[in-house]
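So, chain A:
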Amino acid sequence: MKELKNKIKINGDGQKEFSRSRIPSGCAVFGVINEAGEKFDGKMVIDGISIMHERSNGLGGGFAAYGIYPHFSDDWVFHIFYDDTEAKRLAEDEIKGSFKILLSEEIPTKKVPRVENPPLIYRYFLKTGGNSKSRIDSAAVSGLRKQAAGGDEEDNIVNFVMHINRDICGAYIISSGKNMGIFKGVGFPEDIGRFFKLDKYEGYLWTSHGRFPTNSVGWWGGAHPFGLLNWSVVHNGEISSYGTNKRFVSGFGYECTLSTDTEVITYLLDLMVRRQKIDLEMVHLILASPLWEEIERMPRDRRELLQALRIVYGSALINGPFSIIVGNNNFMYALNDRIKLRPLVAARKDEYLFISSEEAPIRKVCPSPDVLWHPDGGEPVIGVVGKREKKAGSNLIRSGKKPVKV
Partner candidate 1 sequence: MRRKNNIPKKDEMADYIIIGNSAAGLAAADSIRKLDKAGKVMVLTEENYPNYSKPMITYFLAKTVSLDKVYFKDKKFYRDNNIDIRLNTRVKSVDTAGMFLTVESGRIFYFKKLLIASGGKPIVPRIRVIGTGTIESSRSGKDKTFDFMDGTNYRDIGGIFTLTTLDDAIKIRDYIEKNKIKEISILGGGLIGLKAAEAFLETGFDINIIELANRILAATFDQQASGIIEKKIKSKGSNIYKNNTIEEIYITDGKISGYRLKDSEKRGCRLLISAVGVSPDTGFISGGKLKINRGIVVDDYMRTSGKNIYAAGDVVEGPDMLRGEKRNIAIWPLAVRQGGTAGINMAGGNEKYSGGFFMNSVEILQIPSISMGLTNAEEGEDKNIEVFKDFNPKKNMYKKVVMKENRIIGVILVGNIERAGIYAGLIRNQIDISSVKENISKEDFGIIHLPADYKKHLVVGEGIEV
Partner candidate 2 sequence: MALKLTQSEFETERDENKCISCQVCVRQCSNDVHEYDSDQDTIYSDNLKCVGCHRCESLCPTGALKIKERDSQFKTNYNWSPDHLRNIYRQADSGGVLLTGMGSDKPYTVYWDRILFNASQVTNPSIDPLREPMEIKTFIGRKPDKLEFKKNKNLKNKSIKLKTKMYPQLELSTPIMFSAMSYGSISFNACKSLASAASQFGTYYNTGEGGLHKDLYKYAENTIVQVASGRYGVDVDYLNKGSAVEIKIGQGAKPGIGGHLPGEKVTEDISNTRMIPEGTDALSPAPHHDIYSIEDLAQLIYALKEATDWSKPVGVKVSAVHNIAPIASGIVRAGADFVTIDGLRGGTGAAPQTIRDNVGIPIELAVAAVDERLREEGIRHKASIIAAGSIRSSSDAIKAIALGADAVYIGTAALIAMGCHLCQKCYTGKCNWGIATQDPYLTKRLNPDIGTRRLLNLLRGWSLEIKEMLGGAGINAIESLKGNREHLRGIGLSDRELTVLGIKHAGEAW
Partner candidate 3 sequence: MQERPGDDCMKRIYIQEEYCIGCRLCEIYCQVKHSKSKKIIKAFKEELVDIMPRVLVEEIGYNSFAIQCRHCADAPCVEACISGAMQKNKNTGVVTCDEDKCVGCWSCIMVCPYGVIRRGLSSGKIASKCDLCVDEEIPVCVKNCPNEALKFIEKDEDKKDMMRSKNEKKK
């Protein structure tokens, strides 16, 4: 593993070097979930995100789709970008060494005028097994991973993804979940959608993102959403606490390779929900924790809980403006920073839950939602698959605020 790393160094080109630095971005986010698990094609979400054309500058767009690979629903599917065939070869060696490849194919795309020089885009349907365990536990694994890597399959996947993204130049695993995939690149989101022919896919949960990075270079790997395992995160905003959050997750073995805010948010979510087993309904108490003046007014038990959360997970607090939509196999989770410096709107119609940076996209895809509201700073909006039957009355997990009757 050691020699592999420096070999790559020699022929790395400027872009790789440059890509290491974090790319700030302001942008648009849009997500839809059908809580009854009913699938719908990508067209709806493409229409939604395209309304917010002005919120991105054409240097990044992307989608996350859940439930699109029913045939391989319990196998891992990796979407990988390669800058060149060399990177593909090296990456595939690694993959062969760790997984059994059920199917590997190029992701079908369509020529779209404003989407230029795409990288090589492949997807692999994999099963763990084979000699995956030995290769991953190699020397390069940091101390903590040993602690976490008690043979838990998902940890191995995390380690493998980090290993590829960090050690093999030109190879980026952009999604590594089950029955889900991330389709992103340089371009306006609606173009990327058409480029990946998303109208051909059907899923019960779609999130999308239009990017407005503040520098010129478009880089396919840097677009949103950012994926790890079943997580997909789209993020509008910029975290002032990036340094602290990055350091915090690195203490638990997460290597921030792609240097985007979204990446660190994803790792925070994975750490909190999956590894620290913190309930989804409580995650906002950490990522956007209430202010001390509110905590001091709470009853004793609640105060003790929140104080403990801030003492232990203070470094996980995401500070600075953000609105994120997080996708996972069975839920969509949206959150605003605790003083709501970025817009976020939510709406419901029958078993559909819409989340968007602006109200217009929701109106476009669903002219008369049952209820539409603006969640408070630090107040999550959660949609869970299977929560509702088709057309049944809504027993939605209501967020603190009473929704605005439309």
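Just so we're on the same page, a contact is a pair of C-beta atoms (placed from the backbone, for glycine too) under 8 Å apart; a residue touches a chain by one contact, two chains touch by 3 or more; residues count from 1.
Selection rule, in plain terms: all candidates are chains of the complex that A comes from, given by their letters.
Predicted, not measured: the structure shown is a model, and the values here were computed from it.
Enquirer: Of 1, 2 or 3, which one touches chain A within the complex?
Expert: It is candidate 2 that touches chain A.
Enquirer: Name, in rising order, each residue of chain A that touches candidate 2 in their complex.
Expert: Going by the criterion above, the answer is residues 21-24, 26, 142-144, 147, 214, 237-248, 250-253, 259, 276-279, 281-282, 289, 291-293, 301, 304-305, 308-315, 317-321, 338-339, 341.
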